[in-house]
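What you see is the complex with one protein chain gone and the rest in place.
Just so it is clear, A and B label the chains in written order, and each chain counts residues from 1 on its own.
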Amino acid sequence: MKKLWALALASRASSRAHTVGPASHPDHSRHTGRRIMLPDDANVAGNVHGGTILKMIEEAGAIISTRHCNSKHRESCVAALARVERTDFLSPMNIGEVAHVSAEITYTSKHSVEVQVTVTSENIITGVKKVTNKATLWYVPLSLSNVERVLEVPPLVYVRKDQEVEGRKRYEAQKLERMETTWKTSDTIQPVLNTDRQTKEPYTIGYSQSSLIHLLGPSDCSLQGFVHGGVTMKLMDEVAGIVAARHCKTNIVTASVDAINFHKKIKKGCVITISGRLTFTSNKSMEIEVLVDADPIVDHSAERFRAASAFFTYVSLSKDGKTLPVPPLLVETEEEKKRFEEGKARYLQMKAKRQAQLDAIPH
Amino acid sequence: MKKLWALALASRASSRAHTVGPASHPDHSRHTGRRIMLPDDANVAGNVHGGTILKMIEEAGAIISTRHCNSKHRESCVAALARVERTDFLSPMNIGEVAHVSAEITYTSKHSVEVQVTVTSENIITGVKKVTNKATLWYVPLSLSNVERVLEVPPLVYVRKDQEVEGRKRYEAQKLERMETTWKTSDTIQPVLNTDRQTKEPYTIGYSQSSLIHLLGPSDCSLQGFVHGGVTMKLMDEVAGIVAARHCKTNIVTASVDAINFHKKIKKGCVITISGRLTFTSNKSMEIEVLVDADPIVDHSAERFRAASAFFTYVSLSKDGKTLPVPPLLVETEEEKKRFEEGKARYLQMKAKRQAQLDAIPH
Partner (left out) sequence: MKKLWALALASRASSRAHTVGPASHPDHSRHTGRRIMLPDDANVAGNVHGGTILKMIEEAGAIISTRHCNSKHRESCVAALARVERTDFLSPMNIGEVAHVSAEITYTSKHSVEVQVTVTSENIITGVKKVTNKATLWYVPLSLSNVERVLEVPPLVYVRKDQEVEGRKRYEAQKLERMETTWKTSDTIQPVLNTDRQTKEPYTIGYSQSSLIHLLGPSDCSLQGFVHGGVTMKLMDEVAGIVAARHCKTNIVTASVDAINFHKKIKKGCVITISGRLTFTSNKSMEIEVLVDADPIVDHSAERFRAASAFFTYVSLSKDGKTLPVPPLLVETEEEKKRFEEGKARYLQMKAKRQAQLDAIPH
């Protein structure tokens, strides 16, 4: 293994054409990072927030895709997050463990880069390692001289033809889904009211609904002055977690996040409002819809806009880490019923998909 | 090596009686801290947030009063913030400057400690130093073995008799004011609705109203598991600043904060909701009421409670740092009118008080 890496790294600065596949991984199309999980990264039970993991994933993706897009010595650019595919949290990560984030460029279209990221938790005392999640992200290169202009991506060199074919399929699939989402988004703009919980019935949607505002500061943003996708995802997970905890009054963890599309860049100095509400509960899970709206408070010409939206799925945990039953959601209005049914459909579809994957494993 | 240090430290802590006044300042009743202001501490125009300064002030006060309350080798305790007196921000602090925080114990009652803090900004390149604000804080010692029990405070030794007399006057005055506030707080519990700004008329109260939620993590709290007063004040200022910026759509800075009372300890793991709404505007200032509610989401037995409330005053600044006129607030309901009149009364009272102070300066 060591020899392979030595070989792969020796050729670094020479060829700038990037290849993908098991045979050869030059430095530029791969990236690994590590960080110890601190108390602030976790809830009171010591489980690291899903949002912290999403933020690390996005940082790795942004580094590797920015590096790739600048590799041809053409116009300088920075890679901005356009989309994250659905992500499952397979195993919890705890305080004191080391998180390993390993990212690889797996496909490039004319204007976008696909990055696949794997996160592993390592207990450095016991030596136990676990894959906590895998994610796929899409980035778009923006010109440094004018961040409104999307540049061309240097093509990736594939080791095997089928890698390119499979990549193109994923590219087309996400393109289709994004178009659908854009349509849905403009359709569903709805204020989430932060009503007085004391007058609300427990287990209703209004009871657990929550929202937060955040003024985007320098550390939230790239040097080019727009917010990192990972920062937004961390705040989305924070709101979703509070909604989930308010509903079931136990310790909760992120189980999965639906695909998130980032429709529009959010600039430094904007205030973002992140609102979350329960849409669906099964026996053992809660689905929370999270909406992100950006408000360019100082810039008179700019209008408030919907910047992103996603569904987060949470589970409730006992003190010894076992999943607990979730109190059923009380739906009151016709609209709440409709959203509940849509959530149920997503839940059943995902369940069927997982069963199919399990069945596909040869016994 | 260790022997050497032991020697150097042997002379520590001989006298345990603390005195106050220019004649003698033993280590224990004084405290100074310094920190460089980072981009994250400031708004886009480079002005450090009032909340960052309040947080530094409170940390200095907590250190010095905890140290004092443990100086008699009786039961171990930790000092918790009970009240901050009205604070004016006299001069802006900027990124890259060094903030000097100097704290001194100026009075002790049987169960409370008064700390006076002065913050100075220093531009280490030009050498210019300015006092940015002065604050007075009251702390109460809580037993480490049972944080519900308030302990007795070791008495301060005064250099001059009048220091004690003046201190007692301040103590009695704040006691009276706190009782009044408690009454007002229970009276005015009102949800601040996070309405959809797009359907709201600009310059109304609803248009700029904002709220945020925050899950209290380990870094927000003392080792005894309750939130530092400074963390709460920083979040309060954050919300107030967003309300102010939404109203006048310019760069804004904190001009002053009214007295804040901390009615009840907020525990780690709680979710706090911080809501802000405009109550009054003069030609050049805005008054924002901020309410803090704590929600012990995991603890079934505990109820949501009002933890603190305060009035923040903001001014609007042009790009070159001059104060700008503030758009008048559009009040709609009877209650909004009533709150506006109360704000106006506070504004006029403060204006008269300042004029009296100016007149008192000998020419």
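Note that a contact is a pair of C-beta atoms (placed from the backbone, for glycine too) under 8 Å apart; a residue touches a chain by one contact, two chains touch by 3 or more.
Only a predicted model underlies this, so the values are computations on that prediction, with no experimental measurement involved.
*Asks:* Where the complex has a chain not shown, which of A:S76, A:S91 or A:S318 is the residue touching it?
*Replies:* A:S76
*Asks:* Among A:V98, A:L324 or A:M350, exactly one should touch the missing chain; which is it?
*Replies:* Touches the omitted chain: A:V98.
*Asks:* With the missing chain put back, one of B:P218, B:P296 or B:P327 would touch it. Which one?
*Replies:* B:P218
*Asks:* Which chain B residues would touch the chain omitted from the figure, given the whole complex?
*Replies:* Touch set of chain B with respect to the missing chain: 1-5, 8-9, 12-13, 31-36, 38-40, 59-60, 62-63, 66-67, 70-71, 76-78, 88, 90-91, 95-96, 98, 122, 124-127, 129-131, 144, 218-219, 222-223, 354, 357-358, 361.
*Asks:* Could you please point out the chain A residues that touch the chain left off the display?
*Replies:* On the side of chain A, residues 1-2, 5-6, 9, 31-36, 38-40, 59, 62-63, 66-67, 70, 73, 76-78, 95-96, 98, 124-127, 129, 144, 218-219, 223 touch the unshown chain.
The rule is simple: only the chains that are shown with their structure count from here on.
*Asks:* If you average the CA atoms of chain A and of chain B, how far apart do the two points sit, in angstrom?
*Replies:* 37
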